[in-house]
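Worksheet: one structure, shown below.
Here is subunit A:
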Amino acid sequence: MSDILLSLRHLTIALPEGADRDFAVEDVSYDVARGEIMCVVGESGSGKSMAANALMGLLPKGVRATAGEVVFDGQDLLSLTEKQHRELRGLRIGMIFQEPMTALNPLMRVGAQIGEVFEAHNRLTPSGRQARALELLTEVGIPQPEKAIRAYPFELSGGQRQRVMIAMALALKPELLIADEPTTALDVTTQAQILDLIGDLQRRHGMAVMFITHDFGVVAEIATRVCVMREGRIVELGEAREVLENPQHEYTRALIEAIPSNAMPAARQVDQTAPLLEVRHLQKVFRSRGGLFKPSREVHALNDVSFTMARGETVGIVGESGSGKSTLGRCVVRLERPDSGELLLDGIDLTSLKSETLRRERRRVQMIFQDPYASLNPRTRVGMAIAQGPIANGVDRQQALKEAGDLLDLVGLGAAAAERFPHEFSGGQRQRIGIARALALNPELIVADEAVSALDVSIQAQILELLEDLKQKLSLSLLFITHDLRVAAQICDHIIVMQHGRIVEHGSAEAVFLSPQAAYTRELLEAIPGRAHVLATA
Partner candidate 1 sequence: MKTPLAIAIAAAFTASSAFAEEPKAGGTIDTIIQPEPPGLVLGMIQNAPTRTVAGNIYEGLLRYTTDLEPQPQLAESWEVSDDGRTWTFHLREDVTWHDGEPFTAEDVVFSADVFHRELNPSARAVLQHVEAIEATDDHTVVFTLEKPFGPFLISFEAGTFTMVPKHIYEGTEFRDNEANNHPIGTGPFKFDNWDRGTVIQLVKNEDYYEEDLPYLDGINWHIIPDGASRAVAYENGTVDVLPYGTVENFDIPRLTELDNTCVTEQGHEYFSPFAMLWMNNREGPTADKRFRQAVMYAMDREFARDVLWNGLGQVPLGAFGSNARFQNDDLEPYDHDPDRARELLDEMGYDGEEVRLLPLPYGETWTRWAEAVQQNLKEVGINVRTEATDVGGWNQRLGDWDYDLAFTYLYQYGDPALGISRTYLSSNIEKGSPWNNVEGYENERVDELFDQAATAFPDEEREALYHEVQEILQEDVPVGWLLELGFPTIYRCDVKNLVTSGVGVNDGFKDAWLDR
Partner candidate 2 sequence: MNFFARFAQNRGALVGLIILLAIILMAILAPLLFPESPWRMVQRPFLPPLETEGFPLGTDTMGRNVAAGLMHGAWVSLLIGLVSTTVALAIGVPLGAIAGYYGGLVDDALMRFTEFFQTIPNFALAIVLVAIMQPSITSIVLAIAIVSWPPVARLVRAEFMSLRHREYVEAARLVGQTNATIILRQILPNTLSPIIVLASLMVATAILLESALSFLGLGDPNVMSWGYMIGAARTVIRQAWWLSFFPGVAILLTVLALNLVGEGLDDALNPKLARERS
């Protein structure tokens, strides 16, 4: 640990007035040595990215470091002028961000954007810059780099864009690479590739990496050392292996435990003879509407999808983005209309229902949505949001509001919550409200579309617990859509794996998870970060 590249000493960063707390980061000290990967772990709001932004000089307006120092190779970065700071950025410290979709300028070609790094530091001739850009693109493993260099960002996939970002960050061989949640927005298989790439590059260039993440799986995958943060303070700091295996702090333990493990819930006895939902040969093609002189384009979202689920059963639909899993869920609740095939709920074909009948039958299938911030009308009181369904279905207003209170009790928020507005609740609480709303109509089937994906792991665990609990109490039938096999394994009786609109594997949770048949399922499983560690500790 003699070769310290970066050293944070008692760093305190103040938030602007009116924020929910005074300091983003308070009295934080840690070192990053050359050649190591330091993982800074925390949930949203922990202040884990703030130190990185401070050392890059990229703090948002109104946020500033008020105490402590950030020493990089002997220099206190906080005391640098903007010009000095600028000369450091890109040259000695590179950075990649979470959202590859928005982190690249949509109007510039990839090559030009990489070239800019050299331009900013007056390196190379314009043609030399392009040649280097091509080399870099090759190094980060972009297919057809000659084409990619002339491409615009929108022409690349998310993983490819993240590779471009990495190429850009590495262009001048910086000593420190800051990676701010670089894989969070990616599919699990892509995530695995990017993690591999970063690890690989780090080893080859021998640079230090400060890797910011919320996912202990990722930590297990790549970290040399780890720093766990909570509400702006460090709760635990140490060698990665040590922390993972023997977490000292309660919070760290909670985080590690919150990662769904391989422990399978006991398979329940389900009466398979009376199927609640029967899906037969479902087809759905999305067409971009062509004009008079415009060709239309087609995407096969659902391709001959058939399965059945029994009453009281929980079925998981797992797949990466573009697999058609969400379309399937939306077809089941009839937010989309399938092109052909049948959806029999208790023998009634949902696909054939017309508007007015459909409106009346809707209560039988309800949905829990992904984004707790978008799924509640910001201008409707929580109680009303829950009662709206029953009211629309003819229940007396007073009665409906009273029942809404009961439901809020049931999901653990208390009846008093009914009078408040959604913005007064946290993400996890809102998801509880969403669940209460779905329950208000006593549906026969609930579709949960990525219901926990947007939540921090600890919250995720609580919501999964709630769902489990409700399943028992109310003997719910649940269609659980997720991209995360681990989550599915935890809560589902059966799992359906989808790829490109088709079902590639269908079986009991245990079977799919422990002895996958399809190659794609295996690929998915292997891509889960920290799997090796989980398996080891299991």
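How these were chosen: all candidates are chains of the complex that A comes from, given by their letters.
In the analysis below, a residue touches a chain if its C-beta (ideal position, glycine included) is under 8 Å from a C-beta of that chain, and two chains touch if they have at least 3 such contacts; residues count from 1.
Model, not experiment: these values are computed from the prediction.
J.: Have a look at 1 or 2 and point out the one touching subunit A within this complex.
T.: The candidate that touches subunit A in this complex is 2.
J.: Spell out the part of subunit A that touches candidate 2 in their complex, as residue ranges.
T.: 18, 61-62, 333, 335, 359-360, 362-363, 365-367, 369-371, 374-380, 385, 388-390, 392-393, 434, 437, 440-441
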